[in-house]
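Okay, structure first, notes after.
Excluded from the complex is one protein chain; the other protein chains are retained at their positions.
As written, the chain order gives the labels A, B and C, with residue 1 at the start of each chain.
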């Protein structure tokens, strides 16, 4: 497949932005928590699930997105939100618990909601899957050609919601693409200890829909497979189930000792860091020189810094605002 | 496959017993409810789901059962309970809400529990499936060669519990046989309106286990397929998923006008009544003559009458016994 | 028109279906999803007649996948629709509660008010016909305990239609519970009070306002759902015994009309709370505490509760009857508190 250069560049830029965002969040997360790690302390208290290494699953669909397309993501949502173009300032502000955040500080890092682009996520495994089905149903009612993407981890693929959602979407031939981010672990539980078969994409046959495995953590491979599935959905030919092998470079959440993955595994994983590999490839293929990549990095890092500055300069909500927004 | 004659006879006897039980319950259910049907009135108030027509799915496994094997059944449980040999007197007494019932009148027709044989059922779709997995896990812990059978309707196959249970059993290679009773309807909803693929047995591939379709409502076909699956489980080779096409001859519950199935469908269904067909076959093959069948019918009917008499002669629990048995 | 309207009596079941019908007729964003809502018309008739008018695209029969389709209602609501989604019996909430309480009820809050989730979740509640412990519960206390959803329980036809229309127009998730024994179904004994004149035209009944179902001076009986009728029956008996009971129909638990409870208790100085839900950690405790907080000095005697004891609802008729609140138990409780 011939991929337009601007798509390759766009994916690279977005990967850089995501990685930088995650790195900076990580730094600020630990800022006031160490030396004695206290989860409740610091600029960003609470759990923090970062997606460094999983950039390809997010950026590969990006060039195929259209305005109004819905995405539901997981407890590990930043990469997908950034790839969809969720306002980075407001997103950062939400993560820092500020009044200017996407949810005025009420939702936090696992509960990022945006109207335009149409994004949501959740802290409960599998919870977003039926929501994506409902978004697709709404698109059918409204006669738009929008589609819904449902992201979930390979661990989530054993939750009942997986089965019910995909059956519904297949039955009603709805424009949904189910995207399984297979990073091989659900917290400490390896996929082989949770899943009776090797590849969730093979479960598509239980619903009579296409199932495609992307076996490399590579934005181009994701781009191709997601492009076909998204087109298919947009054409009205129904849902697909895509499984993408990817890597969670860091712990499950920040502070996780990650003792359940051995050093060899982690070393191999770090060797194949998708950002490095993709940058190398773009250089090798003459698409983006090292200098161009550096320029991109600087530009993207600046965007991230701006978002963090916006967030840090924003006020906290008034405590009694806790009572607002239960009901419309 | 050569089936021992006593198994054929046993299956026929049991089918006769089941059918008679369901017919008599039906009569007594309506006894004091008509002419103006009142669900709360009569000897047996409440919902009543009868299994006439589904006898083959129940009796086919019977010759392969061993003491201690566990069965979990559904809201439509009588045929399976009778086939497993649950005490018919106590079962009838429970259905009539009596103190002598399996649950002292607390559970009723959807909540029949027996220790020996090891039987349970439930009013919630899919609820029994994980329970069967747990029974099988207990058998492994205890080092017995018992197995668990999990019955559920084709409607239940779209409930999350289906997915989670089968994945667990397959993952842990537990001795469970999952038996889908496909009577083509979930109340008024036909299978095609609920299930994205034609046969649930094909969903076995999502768990890497054997899936077998029994496409006739025939005790011999069920006997063979269930025998193989039960042996496999007992040998320690793990679970199977069996789907059996069957017929619910009557409404979803008693009092159901059954207007969602057209006359043609119902007529065809009645033409292939499995009790008639099996009786005919046994006569044709010289296994049970018409006279022998009549004798069996009389004997089985007498057993059913005895159970009903036991139930009707039993006292109701004292009202304040409602407070007992919340805790052990 | 108005005269004709008030002359026409409807059962609660028909009133519910009419409310949905009329809103669907004017608002194309309203649709219905659930098990057996199509050709069957809803197991309890809540969607009767809708398929014929609106067709299978807007009246959607679902698989038995409550997590799937209730979650889909949330997704559709976020994206501009106003789904009505049916959980056949409230007792089934356990297979899908995450979508209800963690998702439907919380997204508006998590989004800081940016995202609205206008779902109406209809569900049948209540016992009294030997359907045993997985098909006879009300559980409204539990729904009311969890923030983010309105919880509406009409007791009769007029309110049922008006509350349904209000629920559909509400921008919040509304759990709309109908009591099987008040629906006026042909196949279940009903309290005849629930069938009453219902205007033909659409109208709203505000969510969050209790209704004084009967005025009285000696004792306040606060309740909801079918028990309203049992309380009214009890009030007649009490009257013949010289006790004047005021019956307050809460109509919704969220929002809860606390002021109506307090006002009535201030007037009668005595309180009985009747609840078909489990007694402990539920509605009776909340209402009594509301009265204690708002009218402590007015209370002449400790309030009394008449509720379902903390046992799974038993099957056998005599056990169940003994368990659920009855007119006799209400009479005894009210007479007792009135004379103390």
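Quick note on the criterion: a residue touches a chain if its C-beta (ideal position, glycine included) is under 8 Å from a C-beta of that chain, and two chains touch if they have at least 3 such contacts.
Predicted, not measured: the structure shown is a model, and the values here were computed from it.
Although one chain is omitted from the display, it touches the following shown chains in the full assembly: A, B, C.
Between the chain not shown and the residues A:31, A:115 or A:193, the one that touches is A:193.
Contact with the chain that does not appear here is found for just one residue of A:9, A:39 or A:228, A:39. Note that of C:17, C:33, C:78 or C:105, the residue touching the chain absent from this view is C:105.
On the side of subunit B, the interface with the absent chain consists of residues 70, 72, 101-107, 111, 113-115, 118, 120, 122, 124, 127, 129-139, 141-142, 148, 160-161, 163-165, 167-168, 171, 324-328, using the contact rule stated above.
Looking at subunit C, the residues touching the absent chain are 67, 91-102, 105-106, 109-110, 132-134, 141-142, 144-148, 253-254, 256, 277-278, 280-286, 288-289, 292-293, 296, 301-303, 305, 310-312, 314. In the full complex, subunit A touches the omitted chain through residues 36-41, 45-47, 97-98, 103, 105-111, 122-126, 155-156, 158-161, 186-189, 193-195, 255, 259-260, 316-323, 326.
By definition in this document, only the chains that are shown with their structure count from here on.
Taking the mean Cα position of each chain as its centre, A sits at the greatest distance from subunit C. In terms of Cα centroid distance from the overall Cα mean, chain C ranks first.
Separation between the centroids of subunit A and subunit C, computed from CA atoms only, is 41 Å.
Remark: subunit B and subunit C have CA centroids separated by 35 Å (rounded to whole angstrom). In subunit C, the residues touching two or more other chains are 62-63, 65-68, 95. Of all residues in subunit B, those that touch two or more other chains are 158-161, 193-195.
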